[in-house]
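I have a structure I would like to understand better, so I am pasting it below and will then ask my questions one at a time.
With one protein chain removed, the remaining protein chains of the complex are shown where they sit.
Chain naming follows the written order as A, B and C, and within any one chain the residues start at number 1.
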Amino acid sequence: MYMSLYITLASVFCMTLSGVPGLFFSRRGMTGQRIAMLLNLLATLLGGAALLMFVSSGSRIQTLTWPWSLPWGRFGVGLDCITALFLMPVLGISIAGSIYAMEYWKQNRHPGNGRKLRLCWGIMNAAMMMVVLARDGVLFLMAWEVMALAAFFLITTEDHDPGVHAAGWIYLIAAHIGIIALVAMVVLMRLTTGSFDLWITLHGSVPSAMAAAMFILALVGFGLKAGIMPLHVWLPGAHANAPSHVSALFSGVMLNIGIYGLLRIGETMTAPPLWWGLTLLILGAGSAVVGVIFAVCQNDYKRLLAYSSVENMGIVCMGLGLALIGRSVNRPDLIVLGLGGALFHVLNHSLFKPLLFMGAGNLLHATHTRKIDSLGGLAAKMPITAILFFTGALAICGLPGLNGFLSEWLIYLGLLRTATVPQGGTLVWISLAAGALAATGALAVAGFVKLTGSVFLGNKRSDQISHAHDPGAAMLLPMGILASGCCAMALFPDVTMPFLARAIHDWAPRATTAGGSIGALAPLLEMAIVNAVLLLAAAAIVSVLWAVRKTRAAVRRPTWSCACARTSSRMQYTGASFSRMLAQMFSWMIPNTHAELPVPRYCPQPMEIVRDVPDVVLDRGLIPCFALTRRLLARLRPLQNKPVNMYLAYMLAILLLLLLALGF
Amino acid sequence: MFENIINPLIHIGLLVAMPPLLPGVINRTKAVFAGRKGPPLLQPYYDIYKLLRKGMVISTTTTWVFQAAPVVTLAATLLAGLLVPFGPFAAPIHFTGDLILFVYLFGLARFFTTSAALDTGSSFEAMGAAREMTFACLSEAAVLLGLLVLVRLSGSVSLTPMLLAPLAHRPEAPVLLAAAGLFIVLLAENSRIPVDDPNTHLELTMIHEVMVLDNSGPLLGLIQYGSAMKLLVLSALVLHLLVPFHAGVPGVDWVLFPVELIAMAGVIGTVESFMARLQMRHVPTLLAAASLLCGFGFVLMVR
Amino acid sequence: MFLPILIFIPLLAALAAGAITSNTVRPWIMPLAASLHFAAVLTVLIVPAAPIWGGWVALDPPGKLTLLLISTLFLICSMYIVGYLRYRTERSNRVLIPCLLIFLAGATLVTCSQQLGLMWIAIESTALSTAPMIYFNRTPLSIEATWKYLLLSSVGIALALLGSFFLVYASLANNPHPTLLFSHLVRHAGADNAVWLKIAFVFLLVGYGTKMGLAPMHTWKPDAYGEAPGVVGALLAGGLTSLAFLAILRVDRVCIAGGLQTYTSHLLIGMGLLSMAVAAVFVLGQKDIKRMLAYSSVEQMGILALGAGIGGPALFGAILQMINNALTKGMLFLAAGNIHRSYGSKSTDDVHGAMRRLPLSGTVFMLGFLAITGSPPFGPFVSLFTILNAAFSAHLFLIGGLFLLLLLLVFIGMGRTVLTVVLGRPLPRKQSGNIYRDGLLTGLPLILSCLLVLMLGVHIPPFLSHLLHQAQTFMEVRP
Partner (left out) sequence: MHWSINTPLVIVLLLNLFMLGVSRMRSLIYSAAAQGVILSALPLLLEKRIDVMIIFVAAVTAAIKGLLIPQMLHKALRDAQIKREVEPLIGFLPTMLLGAMGTALSITFAAYLPMIQTRIAALIIPASFSTVLTGFLLLTTRYKAITQVIGYLILENGIYIFGMLLLAAVPFLVELGILLDLFVGIFVVSIILNHINEAFSSLDTRQLTALKE
């Protein structure tokens, strides 16, 4: 009966150990890496089989509990549809990344850190699986922190680079703040429920202050992991500086884990206060809009992708917030559409974001630079990468025809439904978030046109990329699978829907019994048909063209461009110039994206502009704050520089103080 | 049953056949106001036909994106046209949530148009692409807010019921505000004055036309046809707000609708004749104003 | 008759060490004595030893735990010291080794002394025997450190003596002829002499707190830990402080029996939070890795005091934390010692990339840092979590919140330094000659302690958990 849970645990075990045998093999041989990949594959197959069994068995939840020797101890794990849904990306992306690394991070090319990387890779994946499986607070916290620490070691794979060091450090602080918030949350939960059992529904009598505290702690802890806007500070640096398949894992899987937590905390109350959902919705909308604005302004393609993750997590949060609001006001339709959209978007994001990060890995592999403005014209040199990357970009912009659109569409539908409620109430205002979502969508298009256009199209902007070429099959295969996943999700949404519906049912049993189902609220079938119509229309146009064409083949000439025939590739519009107008529009938010250089009047010298796009929260907010605190606290340091007399005086002082306090 | 077959067919017929007429009307109107005779009304048809049969010169820099772009753009516009009801008749394709698809189809078109511009490797085209993108970010929010007014008004999230909602339920002020906002978006999205000037091709202040500098022959023909169709689709949408009156007799309404469209083109031509193009830096303000108009319309209804 | 054997094993070994003339053979006495001692401790724990000397020497549950802890730590360090002294052949270890062994004897006596005066004398002996260890390097800086240590701890120990007098004086009312046995003191602690009990507790807290390193009596710690060899730092931070904490616990028990639970708990919580805050301030931007560890030790002592102050399950956590802290600090100091040896510096200006140059020591240092700051799945997490849990259960939300905040600040402060040390690319070596590399003797203790800390994080052996529960109930006396 618990077979699928046992097999899942076996998969976790396999995953944990995947990097271990490699430690005993040569630094310069590939054997260890092959074994790690095979073990990872085994884990994925086991996990996949378990999930299939679970889904086909139709059981709602399976839980297992073993005693544990820690003071509070139980080792409780459980598998339900939500868990299963979040397990899928872990299993899929881990093996995709493993295969990708077979070429991208070959052991014989990286003898110094390859083994460490794979060890942490396995541990991190296993820990993420445990996080979603855990049904005991302490087990959950342990898995969470192991995940966070393994991620830290993955980020600092190339620790000799100061940028990596800084990114790792910021990540570590963020992760620690997160775990502290979660520790407090778990302890408070125990205080209210009397046990460390996780994710059980709290009953009515919870004091509102306690519930509020728990929610805020969860928001901090999980929001930090998910990268919700003011808490996203670690995300761009970590994603940009980690090896690309690791960035793919972070973005495609680890961020989801934060969402998972937010989902679960929402589940703990049957009718949470309205502000829970509103907070999530507003934070989500903020993350989406601000995140995408930051993305548009980036000049480093991995950072651009990272900010786009902030945006996408914001979109997911909007859906989640909507579902919570639905829970508060008892509107099953909002729950179904919000949660369905959020979960669907999580799945979609786990397909296209790893695809894009792996594409970024291909670029890095081929060109050794992360600057958008050093690339250009790579579609000719790396045609397969270009097509795959385009697919990912179209999907992530939420454009019709691919999967990203469907999930955003569900969230839109949910948001728009709030516009139709009768007069009065706050619910109507929620629909304005649809405007934010629209702006996000338009800006995302801008960002990804900037990225794909500057990187793959046009002419090359520097000579260092002359020898760029497509990587081998090991790197392209996982990307191809992910890209076809994106298409399949769009064309056959009905395959995923029942699964989502069950997850929604797990989350809010009453909502689905009240008649809400995704199919009834959102005609996905029609949407799939429309996608087909789109293809048909394109085909029709091509055939018309074919019919009226002249037999003469197209003539190839250099770009005309108003007869400026002898343009140099350096005169091209760069990515930075492309986004300049937008950046100026938001210059109140993102200062210093463009430096104006004084142009000498005579005999211009070669000049170079290095543009760093600062993160407002991190570079303008937290780091100066931290430096100030540090300076203030440093004023206390001379207390420790005194002769021993003063030290004795401290003793006397505390003694007298304590004696004086005796009177009170 | 009869209507279910005939109406969509007429819809598709109008959608496919009529677009080039509208630029013709606009140009004619402008010529009249300028005291010129102007080109024939059907001139755009001739142009497009001729272009389709011409040879192509393609830049050596470009890739498949450049050639795919006009096709995808046109396909997206066509599909969008199928979602908007013409006159009092339901659109051939309508389902819950199609308005989002409508908005995003233009996004899809934009993705490809701007990518194709970047594909040429020329600064001119890229500059146009950057501008197009910047303004679209503002106009997309405005469109959605405008549609939100209609959602609130009709209680439905599909374009057909939204646009065909009974007159009795329509408060004037919000609808007018939304109509004004959407009209501004219409001008912007179709590269009309005061945002853009479709007549001059070489000015560095151009937006849309500068993006297609390197297109020639059939590709250019497709682009021109596509932009005319976009004008038609958006005009049809705005018409529902501005002229929500119908005869009630199918035959009359099917005649009335093209006439309304032509009148709309005349209005656009008139606007173009009387207004100068705005400075580039003022365009965002105009578009933000459009968003505000729509948003204000929504607020009026919620209040 | 095992208890005297426990004390005499190290004493005899100290004599033997003094007698051996060879500088290379002498260190081997250490693992020998340590293993014998460890075996004897295990025997004592399995076969309960009867109290001797009129009940002056006996083992109570916290004593058992501390004894086991000290013996384990000493065993780990003794292995290490043999390897360490191979790199320090230029310096005679004729004083160091006997002093270490005397320290072990004194520590053993502290754990099993049930008499106020005897315990005080035993603690004094450990304090004095550590002074020459700090002075091992014989540099002006180490003299300075020793002087500060000696002066402050002498004053501290004197205050503790005065406190002990007050405690006895307080019990005179109920019992004209006190025996100074803790069991008697607990029995005779009445409510009518609460003021004297309170004064006694203040003096004992300040006195033994100096030894333990609670702020603001911690000032000797960074200097002493910074200048002593890593292994001595490990024994000071893991051993000596635990002994002082044990002493405070025993005294606290008397005061609780005197009906002063609230008073002592306020005092302990206050001192605990103050220590954590001071550590958080001073650990920030610390460039010297050993001084950083010293401040971390101040923080840990604060945690112990806080846990003891909250009481109940938090006490369970505090004692567990004492064990975890000792083992983790041991591993950190040993790793820091290795790093110091390899780089010839302990400042973050010179030390980078320890994970590359010393993969084992560097990694253990990093893991130790994560462990000591309370990251799961290491031991300290379990104990810190227990303390927090107890604090929240007792509705001490503010204190629990401050506790978490200070933990975070210390993490940030330490993290900066530790990451600079372990990450990055090492600077090219300046020195030549006997270059340090991780070997079996200096590496194995690290691995061993790391595994122990990890084990305590995921599995607490039943006997340990049993002992901890016993200790918790032992401290729950009724007034």
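Convention: contacts are C-beta pairs under 8 Å (C-beta built on N, C-alpha and C of every residue); 3 or more make two chains touch, one makes a residue touch a chain.
Values in this document were obtained by computation on a predicted structure and should not be read as measured data.
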item: For the chain not depicted, the shown chains it touches; value: A, C
item: Candidates A:L202, A:L274, A:L491 or A:M646 - the one touching the absent chain; value: A:M646
item: From C:A40, C:V155 or C:L468, residue that would touch the chain that is not displayed; value: C:V155
item: Selected residue (touches chain absent from view) among C:F103, C:W120, C:F201 or C:F365; value: C:W120
item: Hidden-chain contact residue, picked from the options C:A131, C:L427 or C:L464; value: C:A131
item: Residues of chain C (touch criterion as defined above) contacting the omitted chain; value: 117-118, 120-121, 124, 128, 131, 135, 140-141, 143-148, 150-151, 154-155, 157-158, 161-162, 165-166, 168-170, 172-173, 176-178, 180, 192-193, 195-196, 199, 222-223, 226-227, 282, 286, 291
item: Chain not shown, touching residues in chain A; value: 637-638, 640-646, 648-649, 651-652, 659
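Here is the rule we use: only the chains that are shown with their structure count from here on.
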item: Topology of the chain contact graph, where touching chains are joined (line, ring, star, complete, other); value: line
item: Chain A-chain B separation of Cα centroids, rounded to whole Å; value: 36
item: Residues within chain C bordering two or more other chains; value: none
item: Numbers and ranges of chain B residues touching at least 2 other chains; value: none
item: Touching residues (chain side chain B, partner chain A) in the complex; value: 52-65, 71-72, 74-76, 78-79, 82, 93, 95-97, 100-101, 103-105, 107-108, 110-111, 114-115, 117-127, 129-131, 133-134, 136-137, 140-141, 143-145, 148, 151-152, 155-157, 202, 213-214, 217-218, 222, 284, 291, 295, 298, 302
item: Residue ranges of chain A touching chain B (in the complex, touch as defined); value: 376-377, 379-380, 386, 390, 394, 397-401, 405, 408-409, 412-413, 416-417, 419-420, 423, 428-429, 431-432, 434-439, 441-443, 445-446, 448-449, 452-454, 456-459, 521-523, 526-527, 530, 533-534, 537-538, 540-542, 545, 548-550, 552, 554-562, 564, 567, 569, 571-573, 577-582, 585
item: Residues on chain C engaged by chain A in the complex (per definition of touch); value: 147-148, 151-152, 155-156, 159, 195, 198-199, 202-203, 205-206, 210, 216-217, 219-220, 222, 267, 281-282, 284-285, 313, 316-317, 320, 353, 355-356, 370, 373, 375-377, 381-382, 385-386, 388-389, 392-393, 400-401, 404, 407-408, 411-412, 415-416, 419, 423-425, 457-462, 465
